[in-house]
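Encoded as structure tokens, here's the structure I'll be asking about.
All protein chains but one are shown at their positions in the complex.
First chain written, first letter: the chains are A, B and C, and each begins at residue 1.
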């Protein structure tokens, strides 16, 4: 659970944004479990201004071909300090600090034939000239069977460890099986041996379902979709993906449904931009992410949160689902509705979520026998309402809305 | 849970076999939950002798084009009595009676233009001359958009209800989506409106995963594979299928991994035939079927059961898994091993099954944290052994063997 | 070159139609090379009335399971005479006689277990209960590896030879590779050994291009499309097919672009029906069929031919192309135009056809160097106009129209 700069600042986040959001999280959200603050892509590009990438842009780089924060955007990085100062600030708030990286070696570092630290290897030996990202022009993928590539990844993870990084979102990799398989292993090895615990998150999706065991072994989380935005079609489509991946969520490895585009998003384009999701859709999103136990990453410029957005992010009962349930899965999936069940780990009950996928109000019902639990009362967690449980569990829901119940076992 | 004549008698079972197996079940297995006795395919063909089908064979049929038991094989069917007498006998033992049917209308009934009871329709109006089974030559599929087809299916289900049938295994249909969709609905409607409760089971597999909601709505169980036999490759492959289907097992609708080829099988070929599965493989099969909550149908000529076979079918603790767990699913699936978890419905604990998929002995282990439950002791259900639970749950297993543990929550 | 009853009479042609068209051909077309008169499908079905097929219809059949002409439609077939009398009449006009057959054995003959002449085999042994036509309900395909199937096909070809049949259009076979491969061989063997020369024509298309050598070896002609009708889209699409197949046209084996729906067609539906092709489109069709050397089969009720239709079918210069050229092939194929070249076999010149595929008038041109022949004059064969040949060969053509030139080599 945390915050990531992409949805609100694209490739152009500034240090002041990061600090402000970290402060907000510490004050308002930390107690509800939120803890990671993550700087997304292009922090090494001085000229970045929005969500676009710029071919052949000049990138900030040290003499060993390692990308460094652009000082014009991250003043505390001056003098080669990197993200050490920013990470220290985030830690001082009781939070954790993460960054985005692209797999591979900067193209410019390869063409300049820069050395890789004192390893004796060179960046152009670590780079595969045919391995280029389809959507970002900065890097060459690694020549994974070379010692040079191993040395390069170790050199960058050593740098991140020295800065105090707690979380790495590695991009251009998760959906590229089978080519990326070796590179994931190389990155995972460098991450686990760098001397600091870091969460390793792989993007972008969709990662392939049939490689789930590889993902579980070498990563802590991985994206199951392409970029998710505030569009009902994308949220609607997540139900199908969630169904496929749900049985693979477990301690240490989590299918990731991507960021939550709530509140003030796309601030780099227009400071008046706000999520296009209705309140109902936001409830549906938060409910589904919890039932499938997806990681939760806030996309808003949080300092602009309104009361509703804050209430979404601080409903302790709903947020508990992801931490305290297991085995969550859908039991009904039609064009019109979806119903999920998830037992509590402590055996005291079952969560049941009812989703209305249509564009009109609808009553969604589940035969109580289908819960496979003895229970007389149901508590709805968004409203707090309690109700006696009869032959069916049901809720009348507005368009795209959700209800989620805790059904406590009778003693 | 029940017995079916296919694995031991193919298309050629006799009334005396059915009665003998029903008696055996009542005496030895009924107390462990086994209850259905099912007569499989070609009971209407006087000349059937083994698992083969005979093109253009003469079939026993009434004047309205409904297939009738071959009197030379089922003497109690003489005089047009059908299966009424046999069903009555099975019921008298406290068991339930089922039969196999092929979808559609007998070809000969269509070519003879027989009437459908007093409906005013004719068999050739109900038959689609282009809808033929790939592996059995007896029937034409129904012209599903005709009233004649509706009338034909109602006429046969009325007959089955009059006989006292409790279970219909309908064949040549489950894997034929999308063509079979309407015919499944027609059969389901005729089944549900015939005045007698019958379980509707669809064969053969593999049914398509993406039509699971249709299957859940119109059938009680459906096959997820082609015919399953006593071959390790098929059992090995079931793990992948089980993973895909496990979240869809629930009261009223069950993915079906097919019959259990244990004990004396293929009796129509050779009375000395015995299952080719090792004891280990049989434990693996029974464990997996229970963890995924598949229906259980015995394939043996049960009167020849040896002690081991009987012990498999009467291990109450293992058989309880299918009834008392829910949300069963795999948590590890590699080439070498599979590990499944399933919470108990009553919240008192979790079942964990460990499978060795290799051809050699192997220790299979799961990090105890992965159980997501507080527990100090594990009981293995095949051996009855109890052990303290440390940081891992593990078992040393022979080739293709399984262990399954009940982990009771600490109070 | 000939006439076939399908386009005008569907499944319902009568003997009087056949005789009238044969007479017309003898009087008006024979001198231009037209010679075959072919009775199309369902001549054995008394109840046929139009282009539709009737499931489970009663079919006229002899005691050995061989279909016979329906006497109500073909009076001269009375008393078991079959088509002998009609064939004799056609022969008396100096023409040749052909019939349509479906591959396989009548379903009713198989279900009745009729004997195959005195062979000792039975129809049900020759029939494959799983081999059914997708669009016609009358037959089962043959069990091609049985002696019974060989005997059945020999028995029917012996009958056709006794009637004096010169041409067999065998249906439900040409596009069914690889299943049909053996059945084509069986039919071809029966045809070649029956004691009478018959052209063997295979339908329906599209036959698969990659099996062309099999087709060349076992058949005289085969369809390259599904049924062709008077629709510009279908004619437009024929250019692509013609390009793929053109190099395979040669003495003894001809890719067949199907019948020519000219003049009075669909007479079984409405005696006022007339081809929907424009005159330009008909010129394009006849030109293309000749450049690719396709067989030519007239679809009209010829006795209703108007002057234009008759002129199409009696342009000796155009009809000569198919007989006197070789190596015809396209040299330009764009969305807007097609240009074909074909040298004359006698070395005296080259044919060049220019097609306007657009919906508007257009000048179509070819660089004269592309002709690879020394020539000063070009003669257009539809109009008879001669023109000097400059640096380009060109023609201004109306929508969907064609011109075709004979370029005679300079001496």
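Keep this in mind: a residue touches a chain if its C-beta (ideal position, glycine included) is under 8 Å from a C-beta of that chain, and two chains touch if they have at least 3 such contacts.
All values reported here derive from a predicted model rather than from experimental measurement.
Visitor: Give the labels of the shown chains that the missing chain contacts, considering the complete complex.
Guide: A, C
Visitor: Out of A:66, A:100, A:124 or A:329, point to the residue that touches the absent chain in the complete complex.
Guide: Of all options in A:66, A:100, A:124 or A:329, contact with the hidden chain holds for A:124.
Visitor: Give the residue, chosen from C:178, C:195 or C:369, that touches the chain omitted from the document.
Guide: Hidden-chain contact among the options goes to C:369.
Visitor: Please pick, from C:92, C:345, C:363 or C:385, the residue that touches the omitted chain in the full complex.
Guide: Of the candidates C:92, C:345, C:363 or C:385, C:345 is in touch with the missing chain.
Visitor: Of the residues listed, C:327, C:379 or C:399, which one is in contact with the missing chain?
Guide: C:327
Visitor: Could you tell me which of C:246, C:268 or C:402 touches the chain that is not displayed?
Guide: Among C:246, C:268 or C:402, only C:246 touches the chain that is not shown.
Visitor: So which bits of chain C touch the chain we can't see?
Guide: Its contact residues with the unshown chain are 213, 243, 246-247, 250-252, 326-327, 329-334, 341, 343-349, 369-370, 372-374, 409.
Visitor: Residues on chain A that touch the omitted chain in the whole complex?
Guide: Touching the chain left out of view, chain A contributes residues 55-56, 107-108, 110-111, 113, 124, 127-130, 132-134, 137.
The criterion applied here is as follows: only the chains that are shown with their structure count from here on.
Visitor: Most central chain by CA mean?
Guide: Of all chains shown, the one whose C-alpha centre lies nearest the global C-alpha mean is B.
Visitor: Averaging only over C-alpha atoms, locate the centres of chain A and chain B and give their separation in whole Å.
Guide: The answer is 43 Å.
Visitor: Centroid of chain A to centroid of chain C, CA atoms only: how many Å?
Guide: Centre-to-centre distance between chain A and chain C: 65 Å.
Visitor: Name the residues of chain C that each touch 2 or more other chains.
Guide: none
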